[in-house]
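Removed from the display is one protein chain of the complex; every other protein chain stays in position.
On to chain A.
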Amino acid sequence: MVFVFGINFPEKKMVKSALQSFYGIGPNVCTTLMARFSIHPTARLAQINAATIDSLNNELSKMTIDNDLRRQLHDRIRRLRDMGSYRGRRHAMGLPVRGQRTRTQTTTAKKLNKIERRG
């Protein structure tokens, strides 16, 4: 088992998929990170030496990802609500924020627009 950013991954897990499992790391950020540490795209966690894992963890801890990024998002929405803005209210009501119609088709807005938005 290998610890990456506080999560225990099985050794046969691909580095790419382990990194992309964190909120805020998509294909682009992942490619940049892997290039910086000279990890090839098909590498598995077992193939990386401990020193590289340490420096990767160090780098990840400096980035705003996962819970930090989620908290940042929640704070921003909460700020909008607290100042009583239209966008804040719409978020709180679970309705579209940017002028979309509400007669039909507001499923995505209902799903996502919350103060504790999931991501």
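Quick notes on this one:
By our rule, contacts are C-beta pairs under 8 Å (C-beta built on N, C-alpha and C of every residue); 3 or more make two chains touch, one makes a residue touch a chain; residues count from 1.
The working rule: contacts and distances are computed from a predicted model.
Think of the chain that is not pictured: of "E2 ubiquitin-conjugating enzyme", "Small ribosomal subunit protein mS29", "Phosphatidylinositol-glycan biosynthesis class F protein" or "Vacuolar-sorting protein SNF8", UniProt labels it "Small ribosomal subunit protein mS29". Within the complete assembly, A:31 is the residue of A:31, A:67 or A:85 that touches the hidden chain. Residues 12, 31-32, 34-36, 38-43, 47 are the ones on chain A that touch the missing chain.
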